[in-house]
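With one protein chain held back, the other chains of the complex are shown just where they sit.
Just so it is clear, A, B and C label the chains in written order, and each chain counts residues from 1 on its own.
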Amino acid sequence: MLLDTKAEIVGRESWGDYFLLTIRSPSIAEKAVPGQFIMIRTASGPYPLLRRPFSIHDRKKDTIDIYFQIAGEGTALLAAKKQGDECDIIGPLGNGFLLDTLAEGRTVAAVGGGRGIAPLFFLGNELQKLGFPLTVYYGGLTSGDLPLEKKFRDKGIPVHCSTDDGSTGFHGLVTDLFLSFLPSSRPDHLFVCGPDPMMKALSRICLEERISAQFSLESIMGCGFGACWGCVHKIKTQGEAEWTKICQEGPVFFTEDIIWNND
Amino acid sequence: MLLDTKAEIVGRESWGDYFLLTIRSPSIAEKAVPGQFIMIRTASGPYPLLRRPFSIHDRKKDTIDIYFQIAGEGTALLAAKKQGDECDIIGPLGNGFLLDTLAEGRTVAAVGGGRGIAPLFFLGNELQKLGFPLTVYYGGLTSGDLPLEKKFRDKGIPVHCSTDDGSTGFHGLVTDLFLSFLPSSRPDHLFVCGPDPMMKALSRICLEERISAQFSLESIMGCGFGACWGCVHKIKTQGEAEWTKICQEGPVFFTEDIIWNND
Amino acid sequence: MTDTPDLSVELGFLRLKNPILAASGTFGCGLEFTPFIDLNELGGFVVKGLYFEPRSGNPPPRLVETAAGLINAIGLQGIGVKHFTETILPQLKDLQTAVLVNICGESEEEYVRVADYLNGHEGIAAYELNISCPNVREGGRCPAQNAESTYSLVRRVKQMSARPILTKLTPNVTDITLIARSAEEAGSDAVCLVNTFLAMAIDIHTRRPKLANIYGGLSGPAIKPIALRMVHQTAAVLSIPVIGMGGIMSAADVVEFLLAGASAVQVGTANFIQPDILPQIVEDLRRFLVKNNIKQITDLVGGIKSP
Partner (left out) sequence: MTDTPDLSVELGFLRLKNPILAASGTFGCGLEFTPFIDLNELGGFVVKGLYFEPRSGNPPPRLVETAAGLINAIGLQGIGVKHFTETILPQLKDLQTAVLVNICGESEEEYVRVADYLNGHEGIAAYELNISCPNVREGGRCPAQNAESTYSLVRRVKQMSARPILTKLTPNVTDITLIARSAEEAGSDAVCLVNTFLAMAIDIHTRRPKLANIYGGLSGPAIKPIALRMVHQTAAVLSIPVIGMGGIMSAADVVEFLLAGASAVQVGTANFIQPDILPQIVEDLRRFLVKNNIKQITDLVGGIKSP
């Protein structure tokens, strides 16, 4: 991992309260793998104090993209950044999705909820290169939460959308959308990123259906590189359930190792 | 005094670390008199926490100008504001210079040190209208501290400059520049704004030379409108020396009432 | 949902139209704020601390800003109680809001003297005993750092007071609940917390303290998390109302204090930054209640759930 305190913002797009920033950082771009994240400092003074974590959404030769939704003060400041501004980042962090174990001929799918779609574009691209075409289930509250649909399609990644209010695509939860496709196109392996309730539900489905799956977990992070012990989730390691730092041992874990309902 | 939370910045100029902002606020502009100030919020979050005080540098029908130097975090944030940005201000505050007592035929001069020049442009303009041509002594550390020289001249206000390093004008302190002119062009009344040591020295000169003079004092201000009791200076009021709120009773005081060396 | 929610709070000894009070020392005598707000929209306000005699306060610099905080060492400069009743109090008499007076003293006798003098004047809802100012004595000490001094002082004033007594506590203690209990046992009608945290800052170039008084009291958003914890601890053990404060800047902050157990709150430093903040908070609180379908604000008090 690297500290790049003067990475330049070279691109910016926005859709409502969703934003995409392209950040020039050749050395971080070079090392990044899908599922990894970066920590960004959103202000130079003491407020907001901590860096904020964001998945790597895409990677070009010299740049990485992040895609985020405004959630509070830090993301609002980030959204206000302009092309040409400098950006203080640490990355790439965490372990990313495990792709080496995919056996030939296996089918893969991914479920992304809201901003949780972020890492799945990088993932889809890499899987494409590796010869595993990814199908994406993309859910949101309403149609405005799905600005990336076209981007996936343009890349040749099939996307099925759902909205809670039915304004676009399947009317209902993305988990139900996924279930509705299960009989016809059951994936051998699933990648998941989204809000906790969605991940919990999919975790149960995957266990019941015996679909192996990787989840990208979220947590409030103090540092992002293993120093603060703030980001723990209960994870089974060699049989023992322990509070495990998701920034270092994750953020991606396999279904069977994740213990939900922290207790 | 008025609270104008959405005053628009309609103009911006800069010279090194000096800045001029033109702020649209018709109601504050209408009421303002020279020597008054405004309090500006430099950030919307809790850092920097307090508003910052700035003299009213100029006034047009619907706008006021402030002229400032970067001193710390707050002024740096202000310097980063752009045309079209909103600005949260309170004003006009304080009492301003007393002009009604000037008797016909009296000669007036002003001494401004560094950013202390700020209120003297508004003052010079008003005095011009009242028929009292103002002579300004303008001092700085180096030539870069005197960006407003031409502006005064263009307005027909004569300016004599000094720099501590001799890079422009008189080589030395502005107090010495003033003293050097005293024999030839002694003012009947003097207006002063600048750093404390300069004001102290001029205060002594004015008392010795029996030149009546008004000083615009500075202090760290918590509120700007008399509520915090943070901004006191020792001032003689009806004979008694008391800690006096300069935001409310000042910031302008007459030489004979100001007690320097706070003790 | 169309009903306007009930913002009023009954403290037992005093009914407030809403739980938002201005904190002492940050609101002058109220009149400083009339250019910005209508004082009648407040639950009430506490006037600046009063000694019996006028007081000259500390030399400047009296203020220094820190990260999300403000250290002040005003030293309770003030006009004294006579001048107050003669020139200020008459101007407040027609207000439809609770006016509280913050009472100070160098000794128990002085507190009693101030209260006794004020007893003879109308237009005051209650006394807030400021036994917690860090800017007056050597090294920032004050009676509220000791359970016995607190008990003795509160008891003496309570016995002679014609009005309800609120005791204002300092956070500069090991166990705030001990001091709060003493105040309650001594007959205090409510406790107010917190006053400021003893703090300092140094100018590294001149090597001098940034405050002429060396130490001062820290207020503002920086202290909110500590103040909130103290209110939570105190409300859990007292039967009398707790009035919470420390770093409140928004209606959301107020809701936190109410959930932690405060029956009402005071807003201090925020008044300097946004002089119209108090009615704005009242309005935002009202919206919060409507949005969350809460009929009366008292439903929030102590409403914190287990994690």
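Note that a contact is a pair of C-beta atoms (placed from the backbone, for glycine too) under 8 Å apart; a residue touches a chain by one contact, two chains touch by 3 or more.
All values reported here derive from a predicted model rather than from experimental measurement.
For the chain excluded from display, the touched partners among the shown chains of the whole complex are A, B, C. Only one of A:10, A:50 or A:179 touches the chain withheld from this view, namely A:50.
From the options C:31, C:79, C:92 or C:259, the residue with contact to the unseen chain in the full assembly is C:259. Taking the complete complex into account, C:71 is the one of C:20, C:47 or C:71 that touches the chain left out. Taking the whole complex into account, subunit C touches the unshown chain at residues 66-69, 71, 139-140, 145, 172-175, 197-202, 204, 206-209, 211-215, 218, 220-226, 228-229, 232-233, 247, 252, 255-256, 259-260, 288, 303-307. Counting over the whole complex, subunit B has residues 45-47 touching the chain that is not drawn. In the full complex, the hidden chain is touched by subunit A at residues 1-3, 41, 46-51, 90, 219-223, 225-233, 242-243, 262-263.
Basically, only the chains that are shown with their structure count from here on.
Taken as a graph of touching chains, this assembly is complete, with every chain in contact with every other. Among the other chains, the CA centroid farthest from that of subunit A is the one of B. No other two chains have as many C-beta pairs in contact as B-C.
Centre-to-centre spacing of subunit A and subunit C amounts to 47 Å, using the average Cα coordinate of each chain. Annotation: 36 Å between the Cα-based centres of subunit B and subunit C. Residues of subunit C found to touch two or more other chains are 67-68.
Annotation for subunit A: residues 45-47 touch two or more other chains.
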